[in-house]
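With one protein chain held back, the other chains of the complex are shown just where they sit.
A, B and C are the chain letters, set down in written order, and residue numbers restart from 1 in every chain.
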Amino acid sequence: MTTVIPFGPQHPVLPEPVSLKLEIDNDVVVGALPSLGYVHRGLEKFIDTKDYNQTTYICERICGICSALHGITYTKAVEKLFDAEIPERAEYIRVIVGELNRLHSHLLWLGLFADGFGFESLFYECWKYREEVLDVAERITGNRVIHSISKVGGVSRDLTKENIDMLLKMCDSLEPKIKDIEKVFVNNYTVKQRLVGLATMSKQLAYEAGTAGPTLRGSGNAIDVRETADWDIYKDLGFKTAVAKEGDCYGRTKVRIDELYESIKLIRNAISKLPNGDIATPIKGFPTGEAIMRTEQPRGEVVYYVKGNGTKNLERLKVRTPTFANIPSLLLMLPGVRLADVPIVVLTIDPCISCTER
Amino acid sequence: MSLAKSPWIIHVNCNSCNGCDIEVVACLTPLYDAERFGVLNIGTPKQADIMVVTGSVNYKNVNVIKNIYNQIPDPKVVLAVGACASTGGIFHNCYNVIGGVDQVIPVDAYVPGCCPRPEAILDGVVAALSILENKKKGNIKGKEVKLKGKEVPSNA
Amino acid sequence: MLENTIEATEIKSSGELLKTIEGLKSDGYRYSTMICLKANEGHDFIYVFEKDNKLKNLRYFVKPGEKPKSVSGIYLCALLIENEYQDLFGLTFEGLAIDYKGHLYLTPNSPKAPLA
Partner (left out) sequence: MNMTDILIAALVIFVAPIIGCLYAGIDRKITARLQGRVGPPLLQPYYDVKKLLSKDNMVVNPSQNFYVVVYVAFLILSLLMLVFRADILMIIFVYTVSSIALIVGGMSTGSPYARVGSSREIMAILAYEPILILYALAIYLLTGTFKLSAVVDASTPLLVYTPLIFIAMIVVLNIKLKKSPFDYSTSHHAHQELVKGMLTEYSGPGMAGIEIGHFYEYVFLTGLIFVFWAVNPLIGLIISAAAFFFVTLIDNITARVYWQWMLKLSWSVLLILSIVNIAFLYFSEATIM
């Protein structure tokens, strides 16, 4: 006998409204159909009424968790239209804020994930450490969540000496703490009971299903857009892609923890190489042409397509967010798991529904 | 005083960009620790007192939010957190956005900001508590909001 | 005339499109996304594929009233974006793996085909 259990749109485990209709046969999921649209605002149409500078702020509010990297990617895409040379210092500041964003997003996810399998103290632990990152981000950018650091042509705020000291102090204090939570995620017996072997995707399957980010890398595919030529600053910073071979929820967790260390390393390297100079270059005129820009967000690769037609408004803005690419893989992962595992499997792709639906 | 010491909230994400949501969750975490005031983030509307709504209303979630509102037993208070929940915010004239939460259900308190800081949200909850007490004293019942699938507010 | 356009291979017919995409899949390309633009009364599709962090784009013009073929038979992950364009542009794709019939995002009350 199959029972249909509505999972969402309002559900305590998922902070966001996504609805899954789960067909349950004897505690095992046999079918799942996601239903989207609870967060659809229609931002791709909204650019008609805003000029290309104002659109930066719209893009930052596509998602409040990966907001900095949305803004950075958008501005970089528009700069591509102008063929503009951006001061190096601005690029480094973008990297630092982007990695701060990744740090807080991954800690947030680790916490929510721990809550998903009922480990409340771990949830509180992760969120406690996340506040340290937010404090620094607030000092640098002026806001805890929506950073608004990037603008077309550069960044809007410079890093002061005091900010840099704060950043370095945060890196030093955060690293041992991440080691602590890593121990629990990797070694705790009950956590391993829940995660190991759950919702496994083979390397080939994850590749073909078009997944992105840690979902892809957790299956052994060393693909990270930070290594591409689109934004070559990462090559100078000694970036290394984090990969796990397991392909299950455990592997994806390990990838995200490794990326935390990687982000701290990147911030340190960026600070040590931080060049002096301007933080923005003036950009005049209206954009024409089309450009595709890709960067690596906490959740995976984001693709921005912008098209200008010589007016102050863009003609078309298209955002392919990482969760959008990962949701089809849920259809592959969910059948066969137990009902108790559904929140973990849904959370394992780090769903960001407001990204997906825009 | 019994109501003010044990406010259980249900957090409803309507059309939000997650910014306010994570700040609402951040209220519960060790730095802010809303449980000091007895605040519990309860998952089921039937046991909640305060409905914390983030994000504006769109055509798909309008019935969800009405449904949740109707399931909360009286006395109840609705707290709109963030610019979007208050007025629609930056997205107020998007094609799929109806507007603030008050277009659909009666809202008792607003927390402005994009996004509001956790301190502001806690302050909003405390403000909601006195409203909750007044509602209990005056025996004010929340009206049942009718579910009309086809209904579209006039100013949409 | 537009400057700095992205490189894209022009595809003339829908049969050729599906054949090219099948060829790309066997070459190990990943489906990244698809971009839909309004152009000359019809729609311009830009299919974006990715391999070894390099992009490959295909451009295909959908004539007014034409029902484009779905790619979701080849790449399952294409179904979400194609459903999205059914909603936003009022297109109808043929052979979708899961068809939300224009209600992925929108309900009967919402504005119809807002981007069209």
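Just so we're on the same page, contacts are C-beta pairs under 8 Å (C-beta built on N, C-alpha and C of every residue); 3 or more make two chains touch, one makes a residue touch a chain.
On a predicted model such as this, the values are computed, not experimentally measured, just so you know.
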| item | value |
| --- | --- |
| Omitted chain's touching partners, listed by label | A, B |
| Among A:77, A:267 or A:342, the residue in touch with the chain that has been omitted | A:342 |
| Residue among A:47, A:152 or A:191 that touches the chain left out of view | A:191 |
| Residues of subunit A (touch criterion as defined above) contacting the omitted chain | 3-7, 11-13, 24, 27, 114-115, 117-122, 124-125, 128, 188-191, 193-194, 338-340, 342-343 |
| Positions on subunit B where the hidden chain makes contact | 2-3, 5-6, 8, 29-30, 33, 35-38, 40-44, 46-47, 49, 71, 73-75, 136 |
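The definition used in the following text is that only the chains that are shown with their structure count from here on.
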| item | value |
| --- | --- |
| Between the pairs B-C and A-B, the one where more C-beta pairs touch | A-B |
| Rounded Å distance, subunit A centre to subunit C centre (Cα mean) | 25 |
| For subunit A paired with subunit B, centre-to-centre distance based on mean C-alpha positions, whole Å | 27 |
| Sequence positions of subunit C contacting 2 or more other chains | 105-107, 114 |
| Multi-chain contact residues (two or more partners), subunit B | 58, 60, 95-96 |
| List of subunit A residues in touch with subunit C within their complex | 33, 36-37, 40, 42, 44-45, 80-81, 83, 207-211, 223, 225, 227-229, 288-292, 294, 301, 303, 305, 307, 309, 315-316, 318, 320, 324-325, 327-329, 331-332, 357 |
| Subunit C contact footprint on subunit B (complex, rising order) | 58-60, 95-96, 149-152 |
| Contact footprint of subunit B on subunit C as seen in their complex | 105-111, 114 |
